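Before any comments, here is the structure.
Omission of a single protein chain aside, the complex is shown with its protein chains in their original locations.
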Amino acid sequence: MHRLGRMAIAGLTLAAAVSAILPARAQPPMNAAGYDLTGEWAPRFHEDQPERIPGPEIGDYLGLPINEAARLHADSWDASILTLPEHQCKPHPSDYAPRGPANLRIWKEIDAPSQQLIAYHTHISWQAPERTIWMDGRPHPPDYAAHTWQGFSTGRWEGDMLTMTTTHLKMGWIRRNGIPRSDKAIVTEHLVRHGDYLTWIVIIDDPVYLTEPFIRTTDFVFDPHQQIAPYPCQIVDEIDRPQGVVPHHLPGQNTFVLEFPARYGVPAEAARGGAETMYPEYQLKLKTMPPARSAGR
Amino acid sequence: MKLDPIAVSKATGFICATGAAFFLVASAGAPAQTSRSNAEAAKDARDAKEEKKDTNTDVHVLPVQGNVYMLVGGVGGNITVQAGDEGVLLVDTSVEALSDNVLKAIRSISTKPIRYIINTHVHADHVGGNAPIAKQGAMIEGGNMGQPYRGAAILAHENVLHRMSAPTGQQAPFPTEAWPTDTYFTKKKELFFNGEAILILHQPSAHTDGDSIVFFRRSDVLSAGDLFVTTTYPVIDLERGGTIQGVIAALNNILDIAIPKDKQEGGTYVIPGHGRLSDEADVLEYRDMLTIIRDRIQDLVKKGSTLDQVKAARPTLDYDGRYGATAGSWTTAKFIEAVYRNLAVKQSKSR
Partner (left out) sequence: MRHLTGALTTRRRQGLRATTLPALLLIALLPIVTGAQRGGEPPPPPPPARTIAPIDLTGYWVSVVTEDWRYRMLTPPKGDYASVPLNAAARRMADAWDPAKDETSGDACRSYGVGNIMRVPGRVHITWQDDDTLKVETDAGTQTRLLHFGDAAQAPAGDAGWQGYSVARWELAGPQRRGGAGPRANAPGPDAAAGQRQAGPEAPDGRGRGTSTARGGSLKVVTTHMKAGYLRKNGVPYSENAVITEYLDRHTEPNGDQWFTVTTIVDDPKYLAEPFITSSHFKKEANSDKWRPSPCTAS
């Protein structure tokens, strides 16, 4: 009893000393909590502003790893297709949405009893799409489930970076001049916050229209005063045309594609895009190319 | 000599189960082999992977909206199930080989009797299960509703009956138990079942000459049959009266009926003959694609291009990676050929 008492006291003493030094473990795992991304985020258009706001030029395929199918699709595209009633109210799909007019709100959905994170949600100003990024480990739906503009997204933390995988996207676009993104694409994204700055990294893997994954990054600044306005959309009759007419250019007959390279002094071959145009060594090739001539010369 | 109907049924079912397009354009001869693009090769690789999955006999249930469900399984077409207090209504029955699993899937939704089967068209991957499944059903009899046999009623456009049956003494492609028990020959047929109006609308000279789309008005779901698929270019069964113009007209009709809930998404859901659950925006992409391809081929036909010249021009290049195929029962080449023949005939008639 005597010896046991001393041992007990010695043990308690040791435990007290050790506990003063070692970390407490009351919190849930920090990597699971990540870095809070919630709030109001204002976009910055310090990159590609002409393409993102007024809109891309017809025939500008620079820096896109597209294949010949994508090129033909874009060459055939006529902006007038957007006047068709069924095209008027389409929002940007989730992989393009950060690029457009994109005042952004992010909020969390928390399970009240367990305080575990269920999902992140986003709302973007233009056409008001709302998106859910499931953080609770649920699987993606089967192939035969419906596709949506925002797709089905699951997320996980990698350190303080939120990594998201999105499937089940509707047919969309990589650039708003007819460069398509198919509904077979899988999109990987990373959201990383540094104080008041948010960088949104989007990587599109499209086996139908791209020869390699396509990366694009967009920046936002925390703006607690931001107030996003509603964005209703109503379909109207814009052009009186027979039902069933789909505006497009027949192959080889879209002369507008020649205007962009001529206007900006870009070699016509470069304007056709392709993966090689993304890499620095393409600058060597550019030096050997003749300058663009305007259409009709 | 009287043939054994069971043996005929089995043999016919086996042949029909290999797919509808087997019957198409046989007189055209083997299409010229065009060079295989990287996009088509990549798509073929993806499709081969999918086909491995398609050979299994699992049938999956996907709740759609209101009273309506979609059954997806194997090589057969999609099935629409509408279930309620009055019983079960099906649109199409897939292939015969899946019937047991189809019935199990239906029973997981409802234990009520199968009262109606509506066929969207005649092809075996949509009517193959008619006989075994109708047999398990029970139409309500009485008044002027008599049935030649006990079982579910099978409704279709009368051209479906013409294609499934044969004059007396001749070999029918399908057993009598699979034939429609009730047909219509006007623009539409109406039903009210399980609390909602159901419109069956004929789409003339489209995928075949006997196509119907089925619109569940309260559930706001439309079954399109093979007029709209998300897997391939549309099969145009020239031998059975199909035309590209008819398919495009049918898609435009679907777009007229469908109304999206918000921002071109949701609202009216469209169950395709094959592929994933869709809505108006998905039908729109398909309609746009076909219209553009039709316009391109039409332009070439007007310029006097031969079929080989049209194929060489690759009028489907920007869609081949998504819908095309160089192998299987319905290839890109066959599709182009069908459209060409359609438009070339029309062109020569108009002269």
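We call the chains A and B, going by the order they appear; numbering starts again at 1 in every chain.
What we mean here is this: contacts are C-beta pairs under 8 Å (C-beta built on N, C-alpha and C of every residue); 3 or more make two chains touch, one makes a residue touch a chain.
Predicted, not measured: the structure shown is a model, and the values here were computed from it.
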Missing chain: touched chains present in the view: A
Among A:Gln150, A:Thr218 or A:Asn254, residue touching the chain not depicted: A:Thr218
Candidate in contact with the missing chain, chosen from A:Asp78, A:Glu109, A:Asp143 or A:Asp160: A:Asp160
Sole contact to the chain not displayed, among A:Leu62, A:Leu104, A:Leu169 or A:Val208: A:Leu62
For subunit A, the residues touching the chain missing from this view: 1-2, 5-6, 9-10, 12-13, 16-17, 20-25, 27, 29-32, 35, 44-50, 62-64, 157-161, 163, 165, 186, 188, 190, 192, 194, 197, 199, 201, 203, 205, 213-219, 221, 264-266, 270, 277-283, 286
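Criterion: only the chains that are shown with their structure count from here on.
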Centroid distance [mean C-alpha coordinates] between subunit B and subunit A, Å: 36
Residue ranges of subunit B touching subunit A (in the complex, touch as defined): 37-39, 42-43, 46, 60, 62, 70, 72, 248-249, 252, 255, 260, 263-265, 269, 275-282, 284-285, 287-288, 291-292, 295-296, 299, 313, 315, 317-322
Contact footprint of subunit B on subunit A as seen in their complex: 67-70, 72-73, 76, 81, 86-87, 89-91, 127-129, 142-149, 170-171, 180, 182-184, 207-209, 233, 243-246, 248, 250-251
